[in-house]
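A single protein chain has been removed from this complex, and every other one stays in its place.
When the chains are written out, they are named A and B in that same order, and each has its own residue count from 1.
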Amino acid sequence: MILKNERSRKKNSFAEPVKGEAYIQLVWRKFKRSKTAIIGAILVIIMAILAIFAPFFSPYNPLKIDHRASFSPPQRIHFFDDKGKFHLRPFVYNLKLELDPQTWKRIYTEDTSKRFPIYFLVRGWEYKPFGIPCKLHLFGVAKGGSIHLFGMDNYGRDLWARIMLGGRVSLSIALLGAILSAFIGSMVGTISAYYGGITDMILQRIVEFLQSFPQLPLWMALSIAIPATWSSLYVFIAIMMLFGLLSWTPLAREVRGKVLSLREQEFVLSAKEAGASDARIIFKYLIPNCLSHIIVVLTITIPWLILAESTLSFLGLGLQPPMVSWGVLLQEAQNLQTMGRHLWIAIPGAFIVITVLGFNFLGDGLRDAADPYSRR
Amino acid sequence: MISYIIRRILYVIPLLLAVSIVCFVIIQLPPGDFLTAIESQLKSQAGLSEEESRKMVDEMRKTYGLDKSMPVQYLIWIKNIVTKGDFGYSFGYRKPAQEVIWERLKWTMIIALSAHLISTLVGLLIGIYSATHQYSLGDHLSTFLAFIGLSFPEFFTALVIMYLLVFRFRVPHVGGLSSPEYVLATWNWAKFVDFLQHFWIPVVISGVAGVARNMRVMRANLLDVFRSQYVITARAKGLKERIVLYKHAVVNALHPIIAYQGVALPYIVQGTMVTAIVLNLPTTGPAFYDALVFQDTLLAGSFLLMVTVVLVIGNLLSDLILAWIDPRIRYD
Partner (left out) sequence: MDKQNEILLEVKNLKKYFPITRGVFRRVVGYVKAVDRVDLFIRQGETLGLVGESGCGKTTLGRSILRLIEPTDGEVWFKTGKGKKLDITKLEDREIKSLRREMRMIFQDPYASLNPRMTVMDIVGEPLIIHKVAQGKEIEDRVRTLLKIVGLNPRYMRRYPHEFSGGQRQRIGIARALALNPRLVIADEPVSALDVSVQAQVINLLENLQVQFNLTYLFIAHDLSVVYHISNRIAVMYVGKIMEVGQAEEVYQGPRHPYTEALMSAVPVIDPDVKPERILLQGDVPNPANSPSGCTFHPRCRYAKKICSQEEPPLEDIGDEHYVACHFADDFSLKGIRQF
């Protein structure tokens, strides 16, 4: 029979591995193919960099109040001066405040008498990354000039700087909330499916219970319960916890389904057979094999929490001034008349849309790429 | 199957009980209550002394049973709801909470259902177009617009549309459901026209996200169905493309969307909430918001409870519908 003949093979002829691409390479290849996914990733990275290095990108202190400059409009960047002469280095004009003699309205006009060229990597207000005093900023103009690209808010604070700072808060609250949610969701889903039986029963009832509540009204009711006397940091943490503790159920269901199928696979059995502890099986066998799901859900949760945060804050139920987030900044636009006269106060909304769009693109691309063996 | 249905229904009862407790507790979480505000009002505006005002408020507390412990208050509340349909007293509106809710629920439902219907219909049509013209300019454009639509916070959509109407198109009055001069008028043609001019705004705003979602779901479903063997078979046997599309593909692609209708209701109700708050409509959303802010406890609690109950029952129905229509699921 065949079996006997095979024995004549040399014993030391080692088997060589066949060439195959690692999962991560396949994912990357598929991800790269999607233009929207790449655009999404770029948008997200830009927003993340702006948020992380917010003070560096802000020529002005976002908290500094200047009542005289209340609602002063955005300054335009020029390349041509009033005589039509081209300057390679872009510049701005200062704004002159005038009162309309008839209506007593405040009118801002450009003071074209003096150009203020924009310089890069200049020294300005002091901020302290990791406690080290630093005055370096990406751009700025010479003394006597000003550069408020997005104008000023009600209190005469630089809106550009406030948007950078607000992005930091909005993004970090959504990111931390989503991470907390991903952690709880994947733990509950894994434990529920792995142990099964009564544990599964109880955890699934909890999931169903939480999913019984309408999200928005529940969040509104809970966030109003956060005492007004709490400090900004506590409010931030409370809202973040709220997001994390209430948004994990879809992931828990998804992970549970995935682990239920993994649990039947022989490699999980092989770990049990080798005597691995439950914790080892969960963290080395089950979670790593769900990781792509978890990451995809995480990228989908972040934009959804950004929207939630901005909605709650806009309604005055979430973060409160003096804390700055995109939603808080938009509180000023609550009054339609204010927004009509000073349209630039709606700019934070554009940042929300762009960021959420970026995450949605990214999440969509990741979801398709995470399953590189599917046809789509 | 029968036992699955019975089990599922039996399970809803403890769930509703637990949900009602949590609704009640959440609403009681903020310190103080509506009467605390009244107390300070009595002091500052009515010029009563501290003692007098406290005495008055304490009496009011007694009348409304607010002096009792929280579990007792809950039991009274839930007992009245179950036996008499009485959701308690709203201090803010000075009438029973259920009256406030019923009054406003009418408009909520009209706006929400219109938004839902229109967004479903439009979403499906665009989805079908997109899937049948995959990778065409129209497909790319509608897919992109759907992404944009999903990226707008609802309140921001409302702000932008209001801004455009008021400051670009010079519409004299947005917000609410009628212009001030018609508020007290009886229904006539002019009032109806005025109503329509207001009505479409919240419908469009709260429908944007729905259109985007439905379009994406329909497109994905239809593309999946196109790849299935029965559609290939239908084409192979020479059926007209139109018949393949409408008799085979679309019908099957609609299944998930139909199954979704069971849970759609509560989402519709909460979906119009933010729009309603921004536009100040006479619906439940702003009432709930005000009740939260002014600690009109029982009104807020009742509203939260009602939406939750609708959601639980919607979930139940959609599970049962799914069990009914999908022969592949076994429930032993």
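In this text, a contact is a pair of C-beta atoms (placed from the backbone, for glycine too) under 8 Å apart; a residue touches a chain by one contact, two chains touch by 3 or more.
The structure displayed is predicted, hence computed values, not measured ones.
Asker: Check the options A:Asn154, A:Gln265 or A:Asn335 and report the residue that touches the missing chain.
Answerer: A:Gln265
Asker: Looking beyond the chains shown, say which of B:Ile6, B:Leu29 or B:Val251 touches the absent one.
Answerer: Counting the whole complex, the residue in contact with the absent chain is B:Ile6.
Asker: In the complete complex, which positions of subunit A touch the hidden chain?
Answerer: Touching the missing chain: residues 1-3, 6-7, 9, 11-20, 22-23, 265-267, 269-277, 280, 284-285, 288-289, 291.
Throughout what follows, only the chains that are shown with their structure count from here on.
Asker: Taking the complex as given, what residues does subunit B use to touch subunit A?
Answerer: 15, 18-19, 22, 26-27, 29-31, 147-148, 150-156, 159-160, 162-163, 166-167, 175, 223, 227, 266-267, 269-270, 273-274, 277, 288-289, 292-293, 300, 303-304, 307-308, 311-312, 315
Asker: Where on subunit A is subunit B touching in the complex?
Answerer: Counting only subunit A, the residues touching subunit B are 36, 208-209, 211-218, 220-222, 224-225, 227, 303, 307, 310-311, 314-317, 330, 333, 336, 339-340, 343, 346, 349, 352-354, 356-357, 360-361, 364, 375-376.
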